[in-house]
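Everything on this sheet refers to the single structure shown next.
The complex appears here without one of its protein chains, the remainder shown in place.
Think of it as A, B, C, D and E in the order they're written, each chain with its own count starting at 1.
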Amino acid sequence: MSQVKEFNEYRVAMNDKILGANNKVIKRFFNLDTNAYQDGALPMKTKELLGLVASMVLRCDDCIRYHLGTCHELGITEEELYEVFAIANLVGGSICIPHTRRAVEYWEALEAEAPTA
Amino acid sequence: MSQVKEFNEYRVAMNDKILGANNKVIKRFFNLDTNAYQDGALPMKTKELLGLVASMVLRCDDCIRYHLGTCHELGITEEELYEVFAIANLVGGSICIPHTRRAVEYWEALEAEAPTA
Amino acid sequence: MSQVKEFNEYRVAMNDKILGANNKVIKRFFNLDTNAYQDGALPMKTKELLGLVASMVLRCDDCIRYHLGTCHELGITEEELYEVFAIANLVGGSICIPHTRRAVEYWEALEAEAPTA
Amino acid sequence: MSQVKEFNEYRVAMNDKILGANNKVIKRFFNLDTNAYQDGALPMKTKELLGLVASMVLRCDDCIRYHLGTCHELGITEEELYEVFAIANLVGGSICIPHTRRAVEYWEALEAEAPTA
Amino acid sequence: MSQVKEFNEYRVAMNDKILGANNKVIKRFFNLDTNAYQDGALPMKTKELLGLVASMVLRCDDCIRYHLGTCHELGITEEELYEVFAIANLVGGSICIPHTRRAVEYWEALEAEAPTA
Partner (left out) sequence: MSQVKEFNEYRVAMNDKILGANNKVIKRFFNLDTNAYQDGALPMKTKELLGLVASMVLRCDDCIRYHLGTCHELGITEEELYEVFAIANLVGGSICIPHTRRAVEYWEALEAEAPTA
């Protein structure tokens, strides 16, 4: 199974279990999290890039993968992507390099599934 | 091998090696770490929940697994567990969500081995 | 002005400004944050200790002050408090010591205002 | 002296001392840091927002202040600003709230000095 | 009062209070912390530099001040110091720059009190 499918399937399956536990605070928090990235004063694309850079400096591979997936759907170019990586590495330091490697690997998997034009 | 056994065996084997190296500071630090969770003014159960929430906001999967194991032995209910997850996610942010997923998966493995009544 | 009053006044004044900006995500997030510490499967007191230990290991002095204030109102004893400090310092490391110093100073200010019996 | 002037003067004075020490790695690192926010595939405005959100989730008040200053010069609106705050608080958690308070205070100081039209 | 004296007096006064609370885990942890920097396979000077770089990347100003004080006593040169700053900034990112500024300010205060030959 591709890295992309594996990530998405696990994510959906576990989120279902978490939401199924009926903890109101967690349910509302998960809901809020998806709301934050909708079009507003800032376009969705900018917000996804904000989510991506925040995930990189906080060094969360799964959060990076999630935002890479959405960025890919929104048609972010590789050049734009690397400018986000550059800021993440400068602000967060060389400790972000291993996460950048895995991000590049995941982006290749996204491209293999659905190449951008 | 179950996720629980694999985690515990690796943990014990590597701790033995670390302690075998005879670095006094590390030996005393490891010893102190187990002491901190004993019954005191606060009961052991509360202390394990404190250890769990601290591990979640600092986003250390292995530390989360360790405290989930002890919480399970102490009879923490799923409802209590999710209230800890809720606080961890609110204080630590959505960056804790992937760790919550893996925590839920590990809790299921603990339940599969020794179901709570 | 006492450290406690200064902290509370600034906190309330700025929260009012933030909520006044009418960003829905932030308003709902702030609301959710207060909900997470209500009595539930776990009592409010335990939840405040969870909030305190999470704030200490993430090293946020203002968050620590907020939870110390609530802990004080709920009648947490000094002995219980130090057991939370002990776990925070062990899990989070000596990097938490300066925050522990400021926490002790703030607790003294709380005691000076409204001594526990 | 205004909060803005005080921040900028200290920042410039200390940067001069740091660069005056003639450590090549630091000099090149500081230089690189200013390069990363130039117009490129992504416009400077987006990059400043990326720098701001990264600074918020990493909880560095001075870094936040620096990017708020540049965002203000670039004409970022308050509505856009709060959408960045919303994402930072969701990704980074309630631990970012005290930094959001100080960010709002600093933004007010920037507005007092040079109100946006 | 000089920045150095103020820091040291507060540090000693609050440590005394913390140790006076008689929490065994905290007392042993504080004791262990001072033990870790004694001469061993690595000389004390190297260990203090390790403590300094760790404090910088974890961005704890008071911890940085403490290690700067000891480094100053041990005769660390400014050139050596800046090489530590360089590594801290590269590994930890530009988020460490404001802490570097305050570190340089504190080092100047140390020099003003007791200039190195």
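Please note the rule applied: a contact is a pair of C-beta atoms (placed from the backbone, for glycine too) under 8 Å apart; a residue touches a chain by one contact, two chains touch by 3 or more.
On a predicted model such as this, the values are computed, not experimentally measured, just so you know.
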Across the complex, visible chains touched by the hidden chain are A, B, C, D, E
Sole contact to the chain not displayed, among E:Ile18, E:Leu58, E:Ile97 or E:Leu110
E:Leu58
Check each of C:Val4, C:Leu42 or C:Val57 against the chain that is not shown and name the one that touches it.
C:Val57
Interface with the undisplayed chain - residues on chain B
10-11, 14-15, 17-18, 21, 23, 25-26, 29-30, 33, 54-55, 58, 60-63
Counting contacts across the full complex, list the positions on chain E that touch the omitted chain.
32-33, 36-37, 40-42, 46-47, 49-51, 53-55, 57-58, 63, 77, 79-80, 83-84, 86-88, 90-92
Omitted-chain footprint on chain D covers residues 24-25, 28-29, 32, 35-36
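Going forward, only the chains that are shown with their structure count from here on.
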By that same contact rule, can you tell me which chains touch chain B and chain C alike?
A, D, E
Rotation angle superposing chain B onto its copy chain E by C-alpha atoms, nearest 5 degrees
180
Identity of the chain that, by mean CA position, is farthest from chain B:
D
Any chance you could check whether A-C or A-D wins on number of contacting C-beta pairs?
A-D
Listed in rising order, chain C residues that touch 2 or more other chains are 25, 29, 32-33, 36, 54-55, 58, 63, 79, 83, 86, 90
Is the way these chains touch best called a line, a ring, a star, complete, or other?
complete
